[in-house]
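Note that one protein chain of the assembly has been removed; the remaining protein chains are unaltered in position.
First chain written, first letter: the chains are A, B and C, and each begins at residue 1.
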Amino acid sequence: MTLSDLWVSFPLVVLVGGTLILMIGVSIVRTHRLALGLTLLALILSLAAHDISLDHITEGGYELFGLLNVSGVQVFFNALFLLGATVTALFAYPYFDARVERCEEFYILLLTATAGAMVVAAATHFASFILGLEILSISLYAMIAYPRQSHPPLEAAAKYLVLSAVASSAILMGMALTYTATGTMAFAEITLSPESGERSYFLLGQALICVGIAFKLSLVPFHMWTPDVYQGAPAVVTGYVATVSKGAVIALLITYVQSTDVLSYDGVFYAVVFVAVASMIVGNLLALLQTNVKRLLAYSSIAHLGYLLIAVLVVNTARPELVLETILLYVAAYFIITLAAFGIVNLTSEHETEDNEQLEAYAGLFWRNPLLASILTAVALALAGIPLTVGFIAKFYVFAAGVEGTAWALIWALLIGSAIGVFYYLRLIYTMVKEVQPGATALPRIGTQSVVAVTVLGLLIVVLGVYPTPMIDMVRSIVQSSGF
Amino acid sequence: MTILYLILFLLGAGLVACLVERTNANAPRWISLFAFIIATIWTGAIWLGGADPETGFYVTGELSWIPALGINVLLKVDGLSLVLIGLTTILGVIAVVSSWSEINVSRGFFQFNILWVMAGVIGVFCAYDLFLFFFFWEVMLIPMYFLIAIWGHEDRSYAAMKFFLFTQVSGLLMLVAIIALVWINYANTGVITFSYDELLNVELSGTVGSLLMLGFFIAFITKLPSVPVHTWLPDAHTQAPTAGSVILAGILLKTGGYGLIRFTVPLFEEASRDFAFVAMLLGVISILYGGYMAYSQSDFKRLVAYSSIAHMGFILVGVYAFNELGMQGAIVTMIAHGFSTAALFMMAGSLQERLHTREMSQMGGLWVKAPRMGAMTMFFVIASVGMPGLGNFIGEFLVLLGAFKVNVPLTVLATVGIVVAAVYGLSLMQRSFQGTPNAQVATMQDFGFREMSVYAIMIVALVWIGIYPQHVLDLAQPTLDALGIAL
Amino acid sequence: MTALILFYIAGFVTLAAAILAITRTNASHALIYVVVALLAIAVIFFLLGSPFAAALQIVVYAGAIVVLFLFVVMMLNLGKSSVDRERALLTRGIWTVPSLLALMLFAVVLFALVSGDHETEAQARMIEPKEVGIALYTKYVLAVELAGVLLLAALVGAYHLGRRYLADRREEEETS
Partner (left out) sequence: MPPTEHVLVLALMLFCIGAIGVLVRRNIIFILISLEFMMNACAMVFIAAGAKWGQPDGQVMFMLILAIAASEVAVALGIVIQMARRFRTLDVDAVSELRE
């Protein structure tokens, strides 16, 4: 281990070190406020540490122990994870303060989950891939079940655990078969010589890994319990699951597809096309039927990951720079929008016993709390991909990548999916502008820090939608430096 | 740059109107009114300032926006744009006045939406960057959606949803076509640009050109609207509040016609020519179908809505006649229809405010109680029917002349449409204002000064266009010349 | 050749025990089959030239993990009265099949130890624990550290979920 190894891994070291300090701190004084403070400090220091690590990263990334590879893309994703974790911590404080006896462990789990996400995003080897994924998942099980006195979180955690463990097993089996066929576990070395007689293992292995990833991204037809998990988990954690855990897998997907070129096998390619189309159509169709905002967002996120897969699928037909740019922009936009969405669900239920998640609970929100309603409107429009919001820029890029890659079938699916999507996003908006029901009460007083966080996210949605140039320039420079 | 300031001015006024409501519930409408009056004067000043003799543009503005994709804020105003911007600002004044006493809930947000729709529409009329154009094209939907969904009538949710869905989905088709066009240009030249002027030079092969043309065409005829994508219009117009109907019929529909003239035809000239017959046929079908449906309505507003479909058919016919007369006719029809239909929707709004119904069976004999209303309705019905001396006549006559040169049978059928228009127009008049008065009509109030002054503006405009259309024709002529189409 | 036969027998035991395990209605019974299956798998590891893995499989998997399961199952005592369950545990029929399977395994291990001849494929070879240890602390040192983080997360999670807080005690007092 050289000194520059340390500098490159410094963000991760800071995060894990922060976890330990937090543990020690909690064991000395159990104060919720202190735990939050230490967590935020660890997250921010880790973000700052990226600045140091960037100095040591060369073109094409920096190889750590043959297990991780850190390049500009990873730094970008890490920044998003840390942003997601920070927002989650801010939302979690008032939420858990009001309803859980011991809140401090949540922050430890939040930090380990984020560290896991960073490992997954940087993984270039099966060992680091599965370890990162498990660190992330195991922290998430406990985070979902965190308010253990109530029913929905526990049930959601049990379901998520089974779902995620099946996915992990599938991925592990895929890895094992691939290893049997190729004799290596480093992504970059995984290739099948054409005369090899072990093609069937290899393809089966790749298929299993794809299935596992599809599970983790909850793509159709591997989406069964996703809505239940989204609904049952506390809104703060749902936001985290929907963003950080999926973002990490997407980052991994980029590295994996790029280094193994798995999409050049026809069978795998068409299977992924099927999954993408099915996610776009089925996700949107099922979202139509929902009356629960969390479930609606769950199906909508299924559809959005289907859209994102379009960019991944054209990797061999469009310019790689454009593909990577599209994915990064889409993920960034998706992070901001989703965090804002669950932030609002969380905000409106800070002082309720159950999460405030029925669509009807939002009736007349426009007249009761114009600020929150405006932000939620921006969120809905962004999810629908309407201009003025960052969601449009993201969708525009997907269209551009699809057109450049001449993936017309996928573009049609995207069009149909978006058309269906408009229905339920508009219904959400319409619910908010309806007249206030006689029985509806004004919202209880809500914490300032969460309102500020949600407002910042809402402003980001609009500002980056109207003037995306800074974001695009940043992403472009990352893409150029990563040598994709 | 001045045109960008005009747009920003309206947007800013919208924000102010929205925020000021807390302190003073009456202030928003005054702010909105003054904003539109200033905008109208502003537009007039641009007109008087005259066009740059070299380029033919009155004002231009360029601002870097997303350089990474070759997207700029590129705004240019030529004669055609100027006429339509003028129509927009004047109708803005009219819309505000027409809803002066109708809106009682959240007036600030109402005016905000009106101002933002108008700003978006002005943006559509002067964007010379396809991305910017699409941006404005979609942005104007959102406030319009709110106008219908919040202040609309009984079926507002359904109508607003349908309106949004139709325009959004067809807009996405256009977005794909825009991107495909840009990327074809990129493949040829190695430059990514969304600039209209650059993209005019793209060479397209037959099928690709036709497909991309269809993407634009479908988006525009959905907005226009033409059969078979017209079904959103009767619902949206009927359910919208008065100001919403005025804006929808007066301006939003015109963006479809404008788009055809500005984008579909020049960008895909060859494909459009091949497609001209189908387009004209669709136009004629719209004329006849709209007229027939209008005649069979019992709802005042719905009747006017269907008549709009018929009038918009003329625009389609005129544009795709591919000659100067047809195009000029289409443009004049756009302006004249803007005024005449807006007036009729206002009338429907006034009647609903007084009688709480739009059903013509509940009316009858209103002339006796409200002679001024009757006279106004009479005037605008006649204008709408195409009475010589008024704007609509000029437009439709020119369209028919233009179409006659190209396709005689279709022209004949379109002319039948004018006769149908007379039938439903007069039937509207008869069922609502003539005949025996209904009991509840007894207490009806006639128009006051506020209403009459607004109608006066529109009467002047229509008579002006009808008697001396040369102003409009002159303004639009350089645009048509610049299209470079051998008309 | 002998190794192959041994492998088939161990494989049969694994599959049979696994099928029996997942078809039981009583969790405790199932866990006994699980132990058998895990032991059979350990035998297979041994036959595959990985004695260290075989040992770990027995110590950690069969030893720790399954015991943890058993512990929880016993602690929860769900379903009908626990006495019924205890009685059922003692009936002879329940025990015969696991015992037979385990006996077969024992025979296999015994035979493998006695015969001790391993035919190898071209590249295939026995991998010494030393080699594994070296790999673990050179090439995979980062993985080991990450595994530490993983166990830490599991520890914190299990601690929070498993322990009783004040509210829980109060709740229990109220119900009892």
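We adopt the following convention: a residue touches a chain if its C-beta (ideal position, glycine included) is under 8 Å from a C-beta of that chain, and two chains touch if they have at least 3 such contacts.
Predicted, not measured: the structure shown is a model, and the values here were computed from it.
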Visible contact partners (per top-of-document touch definition) of the missing chain: A, C
Chain not shown: contacting residue from A:20, A:54, A:173 or A:463: A:173
Among A:201, A:240, A:307 or A:342, the residue in touch with the chain that has been omitted: A:201
Touching residues (missing chain, whole complex) on subunit C: 3-4, 7, 11, 14-15, 18-19, 21-22, 24, 27, 30-31, 34, 37-38, 41, 44-45, 47-50, 52-53, 56-57, 60-61, 64-65, 68-69, 72-73, 75-76, 78, 118-121, 123-127, 131-132, 134-136, 139-140, 143, 147, 150-151, 153-155, 157-162, 168
Interface with the unshown chain - residue positions in subunit A: 126-127, 130-131, 134, 138, 141-142, 145, 148-149, 151-152, 154-159, 161-162, 165-166, 168-169, 172-173, 175-177, 179-180, 183, 185, 201, 227-228, 231-232, 289-292, 295
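In this text, only the chains that are shown with their structure count from here on.
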Pairwise touch network: line, ring, star, complete, or other: line
Computed distance of Cα centres, subunit C from subunit A, in Å: 34
Between subunit B and subunit C, centroid-to-centroid distance (C-alpha), Å: 75
Partner subunit A, residues of subunit C touching it in the complex: 139-143, 146-147, 149-150, 152-154, 156-161, 165-168
Subunit A residues within the subunit C interface of the complex: 16, 19, 23, 64-68, 101-102, 105, 108-109, 112-113, 115-116, 119, 127-128, 131-132, 134-135, 138-139, 141-142, 145-146, 148-149
Subunit B - residues contacting subunit A, complex: 65-69, 106, 134-135, 138-139, 141-142, 145-146, 149-150, 157, 160-161, 164-165, 168-169, 172-173, 175-176, 179-180, 183
